[in-house]
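Only one protein chain is missing; all other protein chains are in place.
The letters A and B name the chains in turn, as written, and every chain counts its residues from 1.
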Amino acid sequence: MSVVTLTINDKLVSAQADKSLLRAIKDQGIEIPTLCHLEGLSERGGCRLCMVEMQGSPRLLASCVTPVQEGMVITTHSERLTNYRRMIVELLLAERNHICCGCVMNGNCELQSVAAKLGVDHVRYDYLCPDLPMDASHERYVLDHNRCILCSRCNRVCDEVEGAHTLDTAGRGIDSRVITGMNQPWGTSRSCTGCGKCVQVCPTGALFKKGATASEMVKQHDFLLWILDGRDKKIWRWS
Amino acid sequence: MAKTIVIDPVTRIEGHGKISIHLDQDGKVADARFHVTEFRGFERFCEGRTFPEMPGITMRICGICPVSHMLASAKACDAIVGVSIPPAAEKLRRLINHAQYVQSHALSFFHLSGPDLLLGMESDPAARNVVGLIQQHPEIARSGIRLRQFGQEIIRMLGSKSVHPPWAVPGGVREPLNAENLNEISRKLPEAFEITEIALDLLKDRYEKFKPETERYGDFPSLYIGLVTPDGGLEHYDGLLRVMDAEGRIIEPGLHTDRYKEIIAEAVETWSYLKFPYYKPAGYENGAGLYRVGPLARLNICDFAGTPRADRELRQFRRLGVGGRPVTSSFHYHYARLIEILFALERIQELIQDPDVTSDHVRSHAGVNRPVGIGIMEAPRGTLIHEYNVDENGIIKKVNLLVATGNNNQAMNKTVRQIAEAYLSGNDISEGLLNRVEHGIRLYDPCLSCSTHAVGQMPLHVQIVDSNGEVVAERFRD
Partner (left out) sequence: MADRRRMILIIAYGNSLRRDDGAGLMLAEILERIWKERNLKVHRESVHQLTPELAELMAGDAISVVIFVDTRVIPPGSDSLRIEASRLASPEDFSPGMGHHMGPLTLMAYARYLYGKTPDAWLVTVPGIDFDHGEGFSDATAGALSKVGDFLEAMPRNWPLVESSPGP
């Protein structure tokens, strides 16, 4: 495996050539916010929180979908980046109805924690307050569009890991919605195996176990690597 | 030309807390209206959500009785899933409710009503307030704080293991108590009893002094509604709806709470967008269906308290009713509250000896089995009703809340009217009148804090407007 050398935050580092820039940054122990990225799933480059500056490029790069290259000079934290990251989180908060205190994920929510880490104290944009439904037709899980940030982790885990592809995203732009089956109530979907992987990977309270009450939902992401390592590498971590 | 006197508490949220006294052409009091808290906009939060979220949402909307809303909501949710919750869960819910009574009634007695009771109605307003109280009676005020802390600590043990959780959930509760908690409670219980007994003595010592107030403070016959145990005992969490008339006759011995609409209907008045609940069989006209809820009502309707010390006090309380009739003066809400603290403490003492309260089997699980869930319990201020309609997937379609202050709506109006009739002369808005109107409202411990966060805040603005529309007298008080 070939190795490239690049500069991250003024430090010369080396990384395997097939790795993403995000991986290389994380390997340096640098904390960088992400929402659509999840170890074990394909990258989407959707949330744009992992954007970094690269010398010589006027554009910012989403590090999760940028492969490392020889000689890159990367900055992961700057005032400009923090401003953009805050703006992204504020837009996410303004787009749907994120009412934390009654939410099943309050205290365990990735959106909430990213917002806190970025110091998002308030939202500068008008709340759109869209009138969105919840789909509670599934026997065990609930889909709440009010809390969805369209990160598509659920789509990807359903397709790539479970292989059912029950979940997808329909519509464009502001009208995008996660759908189940052919946009039918979740409970009527014949492809859904009820495995619950989508629920576990969802970063917010958009997908949760039926019956969960405020602050009660804790999601386990590590199951994903556990399954994948077992399936692909035959390494079973029993702990 | 009729005149209107408006006593307007300057509150944060528009649409509640205004008092107006209406005079006829002869300057006599014709009517009084107290506009209480409304839940405008609250439905927006609930409709479209799944029902298990309701305890968490409703407990957050009200800061002063979150435990009551949480429990009423959880009971409504139990009804939707149609389960009978584990015995341990029921005992734990009762325990947290008793703790809530202790802290809530203690706030009312020691801190909100204390200045009036201990310093006297006619005392200098500059000193007749909590500061005056704590300067003159620091030990009593400290005791009041300790009693509140006792209740709050139990609530904290049970309810606050994570950030703002609804501890009561559909089907039960989240967590039981542990042995350490039990030791802590039993260690502090004797002091709580002691403080309550001191408060009882304080109140009784002053009864003679307050005889005029006793007679004029909402002393009128009315119906009383509240919950009782199946055998007619004092009940705060569950049970059957009982109705007593002004003569003390039990006209509804025990109606299942699911059938509450057979006895409680809601009227509408043009001058307020609030509902006016009334006892349906008696009708709304001329106040026939006017009823009272809360401590006074609960102690009137029950046959017995069910714990030794509370029963001993209850027998004394009964003597305040003339000729075996119910206790009618709202002034006795104070006494009733103290008896209920005693009752709650005795029940807590029993419960902490019950092995169930440390059991891990505290939650049952089930799906949506009924389209309607009704949860009725007794909040410290009175009967609290949560009713939810859900679709087959458990999505909330409709929410109806009838809070204790709403149930007392008509009675509060009548109390203000009675006080105004006795103490208002001409256009003179005396300090005594302000104090008494304020105290009259405070007897019901109205929950104005559903929307704002100032405990006990009741700044007054009184205006007298003559027939030409000119302000002839005006008074503000913060």
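Throughout what follows, contacts are C-beta pairs under 8 Å (C-beta built on N, C-alpha and C of every residue); 3 or more make two chains touch, one makes a residue touch a chain.
In this text the structure is predicted, and so the values were computed from the model without any measurement.
Checked against the hidden chain, the listed residues B:Leu23, B:Met54, B:Ile134 or B:Ala404 yield one contact partner: B:Ile134. Only one of the listed residues, B:Arg142, B:His256, B:His361 or B:Lys398, touches the absent chain: B:Arg142. Summary of contacts with the chain left out: across A:Arg80, A:Arg124 or A:Arg231, the touching residue is A:Arg124. The omitted chain makes contact with subunit B at the following residues, 12-13, 40-42, 44-45, 60-61, 63-64, 66, 107, 110-112, 115, 125-127, 129-132, 134-135, 138, 141-142, 144-145, 148-149, 152, 438, 442, 449, 451-459, 477-478. By the touch rule set out above, subunit A reaches the unshown chain at residues 98-101, 119, 121-124, 127.
Note that only the chains that are shown with their structure count from here on.
The residues of subunit A lying in touch with subunit B in their complex are 99, 101-102, 104, 106-107, 133-137, 139, 142, 144, 187, 210-216.
Considering their complex, residues 45, 48-50, 52-53, 55-57, 60, 162-166, 169-170, 174, 365, 367, 393-395 of subunit B touch subunit A.
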